[in-house]
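My questions will all concern the structure given below.
Shown here: the complex without one of its protein chains, the others still in place.
What follows is subunit A.
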């Protein structure tokens, strides 16, 4: 199970986090009170040129000094602080959420066309694999992930999510089976600009994981969802493919459909499947992926998890449940369900 919801305002109008909190809470049937989280884009305008690095520290002594040390080597910390939190009765504080606003040096990474991103990716992989008591769970610019173990409303109130204003929001209500009670296991998952919420289980995880690991990623979160973020980073950022093509690689049409396409389309889809076979995601899933430019929602090729779309002028909503969308926006129009594997794309239009 799990409930997901995402929204974008295509004109970049900002929304505070209160309505998505209410929408997510409506889907409590889909969760178990052991994990919830939010991602928002456009929330740090004062530091928009810095990477906002969110870290869970077990304590502020050894792990933090190691992370500080690494950040000092790779760039400049413009500002850092504890992420403001507010005790909630139903939420046990397991970590200290911290944030750095960080500018990496761009001349330190050899052989890269996106050196700053690669420095950040390196820092994330290093920290999460090798520094005990520190976990970087958010690393994009002008965006941030806020998550913990608890019911959606408690997590939202813990971070006082209504204090943040973003033009894209993702949220996730978790029913864990693999890693309950672990803050790192809550969604959204994030790497650089990519944030992912996911309902389902990826049966091709072993294949996908070995593929992204052979491309320099390290899977350290003990959950299948993180490979989605890495696959989007690999195909979208490093291979420069537009998001609809990335979705075609991850949830491609069946060969029977490809065989019946017009020649040009057939050639393209054939090439995508041959090249990105190891990136194909199998098993039941509904996923919403975001970057600062927009959101993409899609399901597995036979749609074993629900996904509903709604629109209202500049707003596009993607969710597990129509009712959740209606909580956010009672006047929502054009509610419909996309076909299996069909990407729903909301792009900024400013």
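One rule holds in what follows: contacts are C-beta pairs under 8 Å (C-beta built on N, C-alpha and C of every residue); 3 or more make two chains touch, one makes a residue touch a chain; residues count from 1.
By definition in this document, contacts and distances are computed from a predicted model.
Student: The complex lacks one chain in this depiction; which UniProt name from "Nucleic acid binding, OB-fold, tRNA/helicase-type", "Transcriptional regulator, AsnC family", "Pyruvate ferredoxin/flavodoxin oxidoreductase" or "Archaeal glutamate synthase [NADPH]" does that chain carry?
Tutor: "Archaeal glutamate synthase [NADPH]"
Student: Of the residues A:13, A:61 or A:302, which one touches the chain left out of the display?
Tutor: Touches the omitted chain: A:302.
Student: Per the definition of touch given earlier, which of A:180, A:284 or A:306 contacts the omitted chain?
Tutor: Hidden-chain contact among the options goes to A:284.
Student: Which candidate, A:239, A:292, A:326 or A:347, sits in contact with the chain we can't see?
Tutor: Hidden-chain contact among the options goes to A:239.
Student: Since one chain has been left out of the picture, which residues of subunit A touch it in the full complex?
Tutor: Answer for subunit A: residues 177, 200-201, 203-207, 209-211, 213-215, 238-239, 241-242, 245, 254-256, 267-268, 270-278, 280-284, 301-302, 304 touch the chain left out.
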